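All protein chains of the complex are present and in place, except for one that has been dropped.
Just so it is clear, A, B, C and D label the chains in written order, and each chain counts residues from 1 on its own.
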Amino acid sequence: MPKLFKKRTKKIGLPPGSLVHIGEKRAEEIKITIIDYDDMHIQEKEIKTIDECFPFKNKPTVTWINIDGIHQVEIIEKIGKHFKLHPLALEDIMNTKQRPKMEDFGDYIFIVLKIPYCDEKNNKIKVEQISLILGPNFVISFQEIEKALFNPIRERLRNVKSRIRKFGADYLTYTLIDVIVDNYFMIMENLEKRIEDIEEELITDPTSETLHAIHKLKREMIFLGKSVWPLREVINSLERGESSLIKETTEIYFRDVYDHSIRVINTIETLKEMVTGMLDIYLSSVSKRLNEIMKVLTIIATIFIPLTFITGIYGMNFRYMPELNWFWGYPIALFIMVGVGISMLVYCRRKKWL
Amino acid sequence: MPKLFKKRTKKIGLPPGSLVHIGEKRAEEIKITIIDYDDMHIQEKEIKTIDECFPFKNKPTVTWINIDGIHQVEIIEKIGKHFKLHPLALEDIMNTKQRPKMEDFGDYIFIVLKIPYCDEKNNKIKVEQISLILGPNFVISFQEIEKALFNPIRERLRNVKSRIRKFGADYLTYTLIDVIVDNYFMIMENLEKRIEDIEEELITDPTSETLHAIHKLKREMIFLGKSVWPLREVINSLERGESSLIKETTEIYFRDVYDHSIRVINTIETLKEMVTGMLDIYLSSVSKRLNEIMKVLTIIATIFIPLTFITGIYGMNFRYMPELNWFWGYPIALFIMVGVGISMLVYCRRKKWL
Amino acid sequence: MPKLFKKRTKKIGLPPGSLVHIGEKRAEEIKITIIDYDDMHIQEKEIKTIDECFPFKNKPTVTWINIDGIHQVEIIEKIGKHFKLHPLALEDIMNTKQRPKMEDFGDYIFIVLKIPYCDEKNNKIKVEQISLILGPNFVISFQEIEKALFNPIRERLRNVKSRIRKFGADYLTYTLIDVIVDNYFMIMENLEKRIEDIEEELITDPTSETLHAIHKLKREMIFLGKSVWPLREVINSLERGESSLIKETTEIYFRDVYDHSIRVINTIETLKEMVTGMLDIYLSSVSKRLNEIMKVLTIIATIFIPLTFITGIYGMNFRYMPELNWFWGYPIALFIMVGVGISMLVYCRRKKWL
Amino acid sequence: MPKLFKKRTKKIGLPPGSLVHIGEKRAEEIKITIIDYDDMHIQEKEIKTIDECFPFKNKPTVTWINIDGIHQVEIIEKIGKHFKLHPLALEDIMNTKQRPKMEDFGDYIFIVLKIPYCDEKNNKIKVEQISLILGPNFVISFQEIEKALFNPIRERLRNVKSRIRKFGADYLTYTLIDVIVDNYFMIMENLEKRIEDIEEELITDPTSETLHAIHKLKREMIFLGKSVWPLREVINSLERGESSLIKETTEIYFRDVYDHSIRVINTIETLKEMVTGMLDIYLSSVSKRLNEIMKVLTIIATIFIPLTFITGIYGMNFRYMPELNWFWGYPIALFIMVGVGISMLVYCRRKKWL
Partner (left out) sequence: MPKLFKKRTKKIGLPPGSLVHIGEKRAEEIKITIIDYDDMHIQEKEIKTIDECFPFKNKPTVTWINIDGIHQVEIIEKIGKHFKLHPLALEDIMNTKQRPKMEDFGDYIFIVLKIPYCDEKNNKIKVEQISLILGPNFVISFQEIEKALFNPIRERLRNVKSRIRKFGADYLTYTLIDVIVDNYFMIMENLEKRIEDIEEELITDPTSETLHAIHKLKREMIFLGKSVWPLREVINSLERGESSLIKETTEIYFRDVYDHSIRVINTIETLKEMVTGMLDIYLSSVSKRLNEIMKVLTIIATIFIPLTFITGIYGMNFRYMPELNWFWGYPIALFIMVGVGISMLVYCRRKKWL
């Protein structure tokens, strides 16, 4: 079971806005990269201390600060101070138990999203949290751990001709969200493959492992669904363009990614219904097997119990049993038994048990 | 299982608006036909290069450009350039995994629809995508593959007196959508026939194939339903007439086709409920059969086990068993056994097992 | 199964507004009756040709034209021309596969309703379509076939003192709809009676026919429900009084019939829930019977299998079996067997199987 | 089954507003009581003819006319005439098949409510209808039969100091509704007790009577729920204070009783979910019992069938069976049988069947 509230308890009673990292313990060092660009120039560097990124704030170029690792309070605090972020937003960045949400603080928009990935070790679906701060000319993205996720965007940024270089920070935010939504499609392909495997198993040889696999799948889909619905809401509020930080020309792109998020939701719904159907098939295959077992038992019993009764009759020790002394008695008895056996077989066949 | 995301993965990380054909690989040549008409004149031709259709754009007559085949990037690109379509719209035209939607770009309305058809080979329901661009005096329709679908409309266009010649591009769009919705009715007749067949099977001889047929049907209906609900929304937004491209006199026709789409939805819902009821009947017929098998087993056991016990008694080898030496011992024993057997039969009959 | 789309296919590809009768084939002649009245005078006649009714149109009195039979295109066409009805409305009048709806065309309101009736032959619930045109001073009603349905209203019209004579065409429309809603109550009484019958069967002797009766009932209720929900919507839009054709004083009557339609819906919901409960009872009674059968089998086996084993022991032919030669051997063996049998019976009784 | 439409049929075709008593036939005489009060004076009397109450109408004091019995058309008619009530309201008062509703006629508000009570004879829940007319300075309440229901309110009215004496007719209406809602709580306590009883039965000894009791309970809760949801709506529309008949100071009291009605609904929902859970427990206890029976059967068969086979072997009559002539043959055979029996027992125990 995915732990739903790990280490939450330690926060009870703390004042709101207290910065405590809630999530998996990490030892990795935090990695901060900056990409500063406009349609002409681009500058890209990895920095050691967070202070190095502050000068970029007031430049007219678009600055993208990406922070891999959210487990060091001081770094988050410094960023918060410098970019004047609300303490509650900082708290939410560090608490990986948030649900996707979008909050407009006027000067900046704060977005929390979930990115699903498939844990290679046990083929389980997990989610990680990504927080985005969209300011007038900067975007700050926070990831729990370094991932190759945003590399294609970096590639595109390096290309002078790409559209992303011509647009502002809002378009950059859009591309980040687009990549995240695309990730959901990848996860769904994985789910679909697992469903296909289980379906094959269901037809050839359903065991109780199949049942557990179905239930595991169902639970993961419930789990995934919980993060997709609010994702859709987040993108919807971005798309409606109520904030001046998102230009009108960018809205149509958000509408596009909104469509994608709806498709993700529809796909999950369809997969859920498929899994439910699989459960029905499993259960009816189990009951079908019980029927088969019962049929065999009944056939055996129907044929041999009457026969055994006949042998019982001629196994009795009465002194005066004329048949016993007939010369043809034994063959006749065998003959009768064969007849009874065959007629029972015919009966079973007519009942469609054979 | 209908592949839900084939070849989607290859797009992850690409910039939005990248034209990549997503869908079944096709080798057929793309076929472009143009019909240009007003209430007096009509001109109809098949063109080889897409450039031939551009002169029609500025003529006051209504121009309908139909493109069968969406797998060549250049053609889509050229059209996009000439008719000034948004890159995202072009991307959606080529990606056959869209859900039905309608987007108003001001100068033109972009509509994506799904048309269901029944694959003859395996009697499976599939859908194809149809995209429509409705401009002030032109309609561009994109189909995945050439179909006879729109031929009746061409017939009507050729008739000088038909109403379609008197109305504009919006009415043409309506007739196209009307034909598509009518297709759903045809598919539903097919589904209904299959339901009837399965029902007959259920009454005469339900096998596990029946169960699989029911589940296949259910899945196809889920699949179909997913494309009908957004279809309804699309028609609804067209009907509300918020765009100046749709004249008020045409709105009532959209309202009519909107009613049809609701009827399609209602029919699918009804069919779904029928299929669910069929599942119940199947399951209860299986459990009824188990009951029957158990009855036979119990009758056999109830009659013969006591009888065999009696034969067992007189098969014992005690030296002093007076009955064995009676002259009437054997007949009496047989008589008793017949009596026990009959009374057991009566018992079973009273229990309504026979 | 009620045919959901009979003969629909023949319309695919036809231009909208094409008048084609879709529904059961009828040979009966069409019957047209006219009642023209105000609070002083009343004139009632059956006409042969539709033209006879046109002079009434411009008189200030209220005119009710009732047409029994909608299978002749020319008549519908002529009415449409004279009363300036929209082609789509005419098409809907002739297509009996409409769902209940109400459309305000400004000069007149077009209403489609369904009237359920119980087919005597096979005790099945069917629906027929009734279309109403409410103009400023006339009402035109179209029925599929002549029914006694509206006779009580004719009775009331003939009575000078009745309220209906004092009000206008909108009140007449209300009384027509009121009669239709009342019909639903009659159908529901029929359904209720059938539910009661099945319930009795469930308690006394549930067979698989009971199951089929339950499912038939369920399906008919689904079918009926589909026509009631839109009925409610239709009455609701009439009641809200957005059209000037419905006077404010009449609105309260529509509100009353709206309440009735809600009661119809509630009743159907309640009946549905009852039927679902009956299915549960049926299934649990089946499984209870299986339990009983198994109990009998187990009792028989539990008692006689051990006994048969004992007889088996003393049926063995070992030379040295001292018990066989005892004088009391046989009685003791019988005694032991009785003891074992009784203790097994006691065990079964303690397990509450007897 | 509670009759849902008794005697409804006799009304079909009658003009709306026709006064016909629909409900249980009653022979009791109708009892009319009047309480006329302001904060100083109170006058209370039972009247014989309805005319005696008319003089109170124009007095500035608050007048509460309570009518026990609605089966006499003339009385209802006279009241209707004198207080200028709409014919549809009068019809609804006499038709006990209404669902709870509230209608604002401008000069007065017409309220229909249902009051549940527990029929002592068969411990069944029934409902009776109570209609209220709230005028500027009078309240008329109609009950189907005389009940002690409103006696506490009369008590409070007689007390000079009670708040009810200081407020107007709207507050009196509130107290009447409050008493009705309180009645629902009493019914729910009754239901809760019955649920507890059934739960105990479920744990100790579930029989098929338990199942029927559960279903009866479920049905009554469905039935009750149908009257509570509209009750909530009625109170909600009163609370929103759109009528000038309800003073602003009284609204907060209606809000309070609205809260109570929501609690009633929540409680019914909770009880329903409990009952559903009980059904699950019943079904799984039935299947558990089947498992137990099968276990016993299997244990008996597993132990004795192999043993009987062994006795069968030594019951064969071959001439050359050396074991039969061994001196220890019989004890050894017995020994083997005991061994087989014990090992089978051990097997069963390991399978956790014992």
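The definition used in the following text is that a residue touches a chain if its C-beta (ideal position, glycine included) is under 8 Å from a C-beta of that chain, and two chains touch if they have at least 3 such contacts.
In this text, all values refer to a predicted model and were calculated from it rather than measured experimentally.
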| item | value |
| --- | --- |
| Residue in contact with the excluded chain [from D:14, D:164 or D:222] | D:164 |
| Option touching the unshown chain, where A:31, A:57, A:78 or A:218 are the choices | A:218 |
| Touch list for chain D against the chain that is not drawn | 151-153, 155-156, 162-164, 174-175, 178-179, 182-183, 185-186, 188-189, 192, 195-196, 199, 252-253, 255-257, 259, 262-263, 266-267, 269-270, 273-274, 277, 280-281, 284-285, 287-288, 290-291, 294-295, 297-298, 301-302, 305-306, 308-309, 312-313, 315-321, 351, 353 |
| Touch residues of chain A, complete complex, unshown partner | 1, 3-5, 8-9, 11-17, 86, 88, 97-99, 101, 103, 205, 208, 211-212, 215, 218-219, 222-223, 226, 279, 282-283, 286-287, 289-290, 292-294, 296-297, 300-301, 304-305, 307-308, 311-312, 314-317, 321, 323-327, 329-330, 333-334, 337 |
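Simple rule for what comes next: only the chains that are shown with their structure count from here on.
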| item | value |
| --- | --- |
| Shared interface partners, meaning chains that touch chain B and chain D | C |
| Superposition rotation for chain A onto chain D, Cα-based, multiple of 5° | 145 |
| Centre distance in Å when chain A and chain B are each reduced to the mean of their C-alpha atoms | 27 |
| Centre-to-centre distance between chain C and chain A (centres being mean Cα positions), rounded to whole Å | 43 |
| Touching two or more other chains - residue numbers and ranges from chain D | 315 |
| Touch-based graph of the chains, sorted into line, ring, star, complete or other | line |
